[in-house]
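Here the complex is missing a single protein chain, while all its other protein chains stay put.
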Amino acid sequence: MFTKILIANRGEIALRILRACREMGIRTVAVHSTADSDAMHVRLADESVCIGPPSLTESYLNKAAILSAATITGAEAIHPGYGFLSENAEFAELVEMHDIVFVGPTSQHIRMMGDKIQAKATMKKFNVPLVPGSDGAVKDVESAKKIALEVGYPVLIKATAGGGGRGMKVAKNESELEEAWHIARSEAKMAFGNDEVYLEKYMDKPRHIEVQIIGDQHGNVLFLGERDCSLQRRHQKVLEEATSPVLTKEQRQFIGDVSANAMRKLGYCNAGTLEFLYQDGHFCFIEMNTRLQVEHPVTEFISNVDLVSEQIRVAAGEALSVKQNDVHFQGHAIECRINAEDPITFVPNPGKINVFHAPGGLGVRLDSALYVGYSIPSYYDSMIAKLIVHAPNRPLAIARMKRALEEMVISGVKTNIALHQKILSNEEFIKGEYTIHWLERFIEKNIKAC
Amino acid sequence: MFTKILIANRGEIALRILRACREMGIRTVAVHSTADSDAMHVRLADESVCIGPPSLTESYLNKAAILSAATITGAEAIHPGYGFLSENAEFAELVEMHDIVFVGPTSQHIRMMGDKIQAKATMKKFNVPLVPGSDGAVKDVESAKKIALEVGYPVLIKATAGGGGRGMKVAKNESELEEAWHIARSEAKMAFGNDEVYLEKYMDKPRHIEVQIIGDQHGNVLFLGERDCSLQRRHQKVLEEATSPVLTKEQRQFIGDVSANAMRKLGYCNAGTLEFLYQDGHFCFIEMNTRLQVEHPVTEFISNVDLVSEQIRVAAGEALSVKQNDVHFQGHAIECRINAEDPITFVPNPGKINVFHAPGGLGVRLDSALYVGYSIPSYYDSMIAKLIVHAPNRPLAIARMKRALEEMVISGVKTNIALHQKILSNEEFIKGEYTIHWLERFIEKNIKAC
Amino acid sequence: MSKMLVDVEIIRILANILTETGLSEIEIAEKDQRIRVARNLTHNAVVSPVLEAKQETEATQQFSESQQDPAKHPGAVLSPMIGIAYLTPEPSSPPLVSVGQEVQAGQVVMLIEAMKTFNQIRAHKAGKITRILISSGEPVEYGEALMIIE
Partner (left out) sequence: MSKMLVDVEIIRILANILTETGLSEIEIAEKDQRIRVARNLTHNAVVSPVLEAKQETEATQQFSESQQDPAKHPGAVLSPMIGIAYLTPEPSSPPLVSVGQEVQAGQVVMLIEAMKTFNQIRAHKAGKITRILISSGEPVEYGEALMIIE
């Protein structure tokens, strides 16, 4: 096992990694910008090194500075956390070249999944479901109808040469299909001089469901359950759940097996997440994140697996500490991302924390680098805390989250706590009836109006 | 289910009960003394009533005032928490008489277990092991030797008429037995005019191991695992663990079955704890606590059962929400009681909290009614927080607790956090080698000395 | 909403009282209504969390804390127990005392019923009753001001 790890990140995730290291008896090196000298993880780290000014490119994205810090402090491994350099294949390669362990997958796998085309091709090869539709171009309207019936309406007719929405038509039913077919072809002809079109299922109300896997260097790959991250604003996740309120046990088993098998065949090592759009029982692979996710705590709650310590373990060449048979999904977990932002305009609201009271008690977890007197720098992300709850079932988890949010006190900066409270009291949310478009509309109706 | 519950307690346990009520959608009434007007649970309660001045007898032990508060506010049930009136049979009876539900066992069971003699007799009847020894007086030294061999040395020879240590002799082995026998008899003769003596196993290095059970009104009784509470100072528990580091799976199963069966036969309802002295594989029943325990969170962590909500559920006449087969003990949990006291003299140190930072992250739970600006009243208990951690095994739980204690910041009052840190780093503790005498000696050696 | 506008006037008045008296906070609550005005003083940051936490609190509880608590009035007759206060010995009979009336020290001025027993509340001093702060049949908590004798 490593004796010293450098944490190439900041905020709550740097603290999360530091906690795992402490518990494993591994010394920690915090690298930070001049704006983060007072950060919690810097204060708690065994060693800390200032690597640059506040600007990301000169500090947290500064590969050379981070590598120098690792060499100088004698760190044997670098944990990149999420964001920043966590999915930067070039950085992972540099780290490998310096005989330092990158706590993540190989640079090849990062590069492979970083290229969306190659990622989809790979997944297809390993039988991970993509958007259902025609295999390539569709010859005539009859075959289009046949395929449409298979994948189910609505369907999308797209120019193979297409892009930018041109040569793209939606058909809600068979009667619309023929017209859509012709319009799409003529548009395609005009736009790209090529009237070849293909057909795929149109996801009009999809959910964002992602699958957590983790593999070791001994060929073991675990499926740790899915997360439903459909509640997003401007592609930023706001509230996540595990398990998804809509999947059946069988669907969970199916997508879990498919994903784990694919990763096993790929020889994927360390933590990774396969993101899918889900609708009407169809899973469509979008992309894979080759790193730890912000929302990993909901998975830790339902699977009882410490993802960060397992990441470190497998990076050190050890086998995963649990087998798939030991993983039993228990109860329901919800995470609320607490941001320092204006509750109406959503503009980030950095500032000095003058009151901070953390909720506590049974089934409540708070991951936050906040402390009273801390000044949130304006240079970085506005997420200041993750509040996560666990309960025997979803209704109880919702009740527990509401209870915890009531107890939480943050003053000095504005937060989105009220937004979470509104979401948790909404009938549709309580029924689990939401798509990736739901939150934007909800905000339009319930927040902007005020 | 109840719509309104009165919480007849204060501090962290009042908050614990309030949280359970909130999550169950039950309104809460906080009763408090004038010294607790600013208490967290009073602030969070739906209603609050001042029932008297700071003195316990006039407030938290004031049966009439609490009952009046319940009648006036229309509370359907009273949760007594621990301590105060929680084991007061007369109060439970009064509550029953007023057609209010007492969240606890029947007044008869409280009274029965309150009487040590009757409690032991009852347990014996239901085959719960007591101190092993001669069944009544021992005729001659030969039979004494026989019994001594059965129960194992050291043994204690006691005058049946005895008391106050007179006519009481310890024999560490067979060679000492004969002499001890004669001395004990003659002492007994002189002291009580009766030389009849009996023999029992002498527990020279026992552990305090207690068994958590909970029953409903439908004849179900659950065994939720044991707690090892051997680390005590002046009979005050300081640090508790679940499960015990010394019990085998079989021993756990044995004492669990024995206890659950006894409670089933007794028709015991609600939460209860059977306390045992344990040594060399022998369990000796000491007493039963007919209430929730301070250290219940370690049990909640390993059993995944919410004890307080189950208490309320069964008090309302509903069945327990889990069956014994659903209870699987997972990992290891440790609780540290954080007291506001002088670390050397252990004298309570009430005062105003000017800084309070709660530890967080995976597997960490804090039950505390503290907040910044709160003044700890001098009239009551000095326990201000319970820090509880859960991990896959004991070494990891110890590491996690050390990590969490490092993060915890309390200023304005002195605390015993340093004592816990010393205990957690001690070799004997880490090996689990301690008895009920261990902590006192440890403090002598490591604290007083400083 | 008109009620809200009335509240606005009250706030101005309270603000002035705040200035006159040099208080840092005034809070008034009755039934579903609550008004609080506060002004930060120098060493305020320890108070603010309390204020924060207060947002969760019940009106009754806060009233008893209000700086203007009549319980602090030297002439206040304080409730020695929690119970139901009665101004009349019988529902039909006339009140024991009324505002403006002179009373003797030790004179029974009110009854408080607790656990089905009626407890006589006696004047702690002689004087004139200037205010009666509760109405008959109303629950009172320990230490709550019942009336003022001056």
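Each chain gets a letter, A, B and C, in the order it is written, and its residues are counted from 1.
To be clear about the criterion, a contact is a pair of C-beta atoms (placed from the backbone, for glycine too) under 8 Å apart; a residue touches a chain by one contact, two chains touch by 3 or more.
Just so it is clear, the model here is predicted, and its values are computed rather than measured.
Interface note: of C:Ile35, C:Ala105 or C:Ala126, the residue touching the hidden chain in the full complex is C:Ile35. Contact with the chain not shown here comes from a single listed residue; of A:Ala65, A:Ile100, A:Cys229 or A:Val298, that residue is A:Ala65. For the options B:His98, B:Arg233, B:His357 or B:Arg394, the residue in contact with the chain missing from this view is B:His357. Here the missing chain is touched by one residue of A:Val49, A:Leu177, A:Leu222 or A:Leu439, and it is A:Val49. One chain is missing from the display, and on subunit C it is touched by residues 1, 3-4, 7-8, 11-12, 15-16, 18-19, 29, 32-40, 42-46, 48, 51, 55, 59.
Listed for subunit A, the residues touching the missing chain in the whole complex are 34, 37-38, 40, 42-53, 64-65, 67-69, 72, 352-354, 371-374, 411-412, 449-450.
Here is the rule we go by: only the chains that are shown with their structure count from here on.
One simple way to say how far apart two chains are is to compare their mean CA positions; for subunit A and subunit B this gives 43 Å. The geometric centre of subunit A is 55 Å away from that of subunit C, both derived from CA atoms. Subunit B and subunit C have Cα centroids separated by 42 Å. Subunit A has residues 355, 357, 406, 409 in contact with two or more other chains. Multi-chain contact residues of subunit C, defined as those touching 2 or more other chains: 48-49, 53, 56.
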